[in-house]
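Every protein chain of the complex appears in place save one, which is left out.
We just call them A, B and C in the order they show up, numbering each chain from 1.
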Amino acid sequence: MRRLGIHSFVWTDGKTQEGLEMALEKSAEHGYRMVELAYLFPGRYDIERLAARARALDLEIVVTMGLPPEADVSSEDRDVVAHGRALLSDVVKTVRDVGGIRLGGILYSKHGKYDRMPSRDGWMNSTEAIAATAETARTCGVEIVLEIVNRFESNLLNTTAQGLKFIADTDRDDVRLHLDTFHMNIEEADPAAAIRLAGDRLGYFHIGENYRGFLGTGTIDFTAYFRALADIGYDRDITFESFSGAIVDEALSVACGIWRDTWTDNDALAAHARTFIEEKWREAAMARQVLAAV
Amino acid sequence: MRRLGIHSFVWTDGKTQEGLEMALEKSAEHGYRMVELAYLFPGRYDIERLAARARALDLEIVVTMGLPPEADVSSEDRDVVAHGRALLSDVVKTVRDVGGIRLGGILYSKHGKYDRMPSRDGWMNSTEAIAATAETARTCGVEIVLEIVNRFESNLLNTTAQGLKFIADTDRDDVRLHLDTFHMNIEEADPAAAIRLAGDRLGYFHIGENYRGFLGTGTIDFTAYFRALADIGYDRDITFESFSGAIVDEALSVACGIWRDTWTDNDALAAHARTFIEEKWREAAMARQVLAAV
Amino acid sequence: MRRLGIHSFVWTDGKTQEGLEMALEKSAEHGYRMVELAYLFPGRYDIERLAARARALDLEIVVTMGLPPEADVSSEDRDVVAHGRALLSDVVKTVRDVGGIRLGGILYSKHGKYDRMPSRDGWMNSTEAIAATAETARTCGVEIVLEIVNRFESNLLNTTAQGLKFIADTDRDDVRLHLDTFHMNIEEADPAAAIRLAGDRLGYFHIGENYRGFLGTGTIDFTAYFRALADIGYDRDITFESFSGAIVDEALSVACGIWRDTWTDNDALAAHARTFIEEKWREAAMARQVLAAV
Partner (left out) sequence: MRRLGIHSFVWTDGKTQEGLEMALEKSAEHGYRMVELAYLFPGRYDIERLAARARALDLEIVVTMGLPPEADVSSEDRDVVAHGRALLSDVVKTVRDVGGIRLGGILYSKHGKYDRMPSRDGWMNSTEAIAATAETARTCGVEIVLEIVNRFESNLLNTTAQGLKFIADTDRDDVRLHLDTFHMNIEEADPAAAIRLAGDRLGYFHIGENYRGFLGTGTIDFTAYFRALADIGYDRDITFESFSGAIVDEALSVACGIWRDTWTDNDALAAHARTFIEEKWREAAMARQVLAAV
């Protein structure tokens, strides 16, 4: 693992500059070395100030988002796609401006429940948009990763295999997968095998419980996931993600379907998650050594 | 286990009388003794003829559904609630008319992704509607079970504990829980413990894989679920549910987020599922005997 | 969990006074509040000095052992049984003298691979010996717990159900079970269910990996065990046990079949085990809260 990150929604609903700055402070205070910001739409925040705070705290920034319906690059509507491409281009530049290293999430489609089947034309519109975005990102020094999500949050890329096919269709070798245990638990036949299938196309990894709560209190077999990451020699970043009604506001709750308060004490949550992930990572590495010892 | 059932969507999109009759034949042919029909809205089908076919095949019928937005009994809008109560009453009578023994599913709210938080008034409207529906059902000889579903398909009842509280609030002892492995995998901290928590309030049980495909090819630890059912002495019905783009039509695919063909051969699927469930059931019973043997 | 302990074999082969004292220091230094000593046969050590060291460090002492063949109280040979009863009585007094709170392990039979089937007479000899030992222990303020072990280390009590029957046959309500994840992994049909079966008869619990190495690097589903402990409201002690050829000497390696060095750095092992157990304990308690939250 390169750096261990934490999603800012653990700390703030992200609506204000103050909220984001507090999230940076809290993340660093808890020993995280990366913070994930969501929906960092241009113009809303003092980007330079955020960049300076992150640098001062030796925190790297990742930005993730999902497209709004009116900017869905997997649409068959030319104007919607154009809007989406412009939005992606703007966000990439904002990521650059904030000193961010990576843009991830549902960049290839709307974030939400679709009411139509995916289409071949939409797929092609989306791969072209991502290819163009990746080119912009390259010039900005930003990495593009595509989050594979469950069926209720996109109709286009629900599995690792689909994601690999999509990336192949972009014809870019600098676009990678962004996998997430919460989503894999719903969609993958075999999550550990999916990680091995992704191999060196895996660019970013999200750790979350099955019900998005406190790690280790749900059903996800994290040992299997971490051993698969060890199997492929994963050496990129890992970020902890958890949502509770206690922090996110109604709009965000609605977007993510967070109807319950699965936790209230985010300090305890973050401290535990760091220990949990670091220990699992270490145990997986040791398991490989034990396996091979003679 | 009392009777082993199968969801009609394995066989048909359920839009035509012929489709439903074929589903009955197929279910019986594969040795299932119960069939689950969905959205059996009054007036669409020749109910008497379906009832006669089921009787002839010694198949019991269960009907499940989720409420449409305009009939959401958890709404705060009095007219919508009234519409929902009328719909539920009509459906109960249709279940009676088709010779069905049980009405389940998302009877207490809209089936779909909400764009608002649940409310206390909505909860009370819903418990009252379910209490009234249960009274109608009692006179019709139909059992009411409430399906606990994931956050993307309702905002009201996502966990067993919520379901038990809801039932307590209906003040009825004839309303029971309808649990489903697909949904529990997303929402429960500990699905086996949730089954033990439900205990004799568990009235119906759905078996589905994490990604809704072929049993045993996903991540769900069915052994743990079946052992929990054995622990509580569960002696009611179990129904197999699996959806694939290969069968359901676009409208249904959209409602359930079925964007992929996870299988194409439904005969193979149904034959395997019966063996799978019967063997797991038997293994769970034997595990209890082995555990206690001295 | 009352106190978290660690087996002295993590630190020493236990052959010398110096070794045991170092084990006490190390255990306390790593934050453990209990230490388990093995085969504390009378006369070999300066018991008073050990007791004083433990008191000074606020460490409680548990002693565990298995009977040698010539003192097997499950024998059909009257002299062997008499020898065994005398040995148990002496050890109980040594436990008292060292300030120990509990005597556990394979007190009811030989520790080792049997070359004969268990017998009814041997069972009765053993239950009588344990009943007598428990009476002595009561007067000494020492608790007796019986370790259920795998088939290769005793032929008498390999499962929790057998242990409960055995305890019932002693007619004592102060004899309890001592369960161990390493052994349960080999013998129990369902270890979590076995813990629930033991319920308040469970008096002591050992945590070890399937191959006796570093926790979390093997196959044992500790989450399931800890949730079962939470289910029964377990509030007694838990002790970490791990053996490696790196520490135990040849005689001990032979007794326990330790042919490999599964670890070499016992400081790292002990530090990790404490974190591992404390976090699993906490996660299990939280999972119960999440499960029941409405």
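Everything below uses one rule, namely that a residue touches a chain if its C-beta (ideal position, glycine included) is under 8 Å from a C-beta of that chain, and two chains touch if they have at least 3 such contacts.
All figures in this text were calculated on a predicted structure; none of them were measured in a lab.
The chain not shown here is in contact, across the full complex, with A, B, C. From the set C:104, C:163 or C:191, the residue in touch with the chain omitted from the display is C:191, counting the whole complex. Residues 159-162, 164-165, 188-190, 193-194, 197, 227, 231, 287-288, 290-294 are the ones on chain A that touch the missing chain. Considering the complete assembly, chain C touches the hidden chain via residues 112-118, 150-153, 155-156, 158-159, 185-191, 210-211, 213, 217-219, 221, 250, 253-254, 257-260.
Against the chain not displayed here, chain B makes contact via residues 211, 213-218, 223, 260, 262, 272, 275-276, 279-280, 282-283, 286-287, 290, 293.
Everything that follows uses one rule, which is that only the chains that are shown with their structure count from here on.
The touch graph of the protein chains shown is complete. Copies chain A and chain B of the same sequence differ by a rotation of 180 degrees once their CA atoms are superposed, given in steps of 5.
Computed from the mean C-alpha positions, the centre of chain B lies at a distance of 47 Å from the centre of chain C. Distance between chain A and chain C, defined via averaged C-alpha coordinates, is recorded as 45 Å.
Counting partner chains per residue, chain B shows two or more touched chains at residues 159, 188-190.
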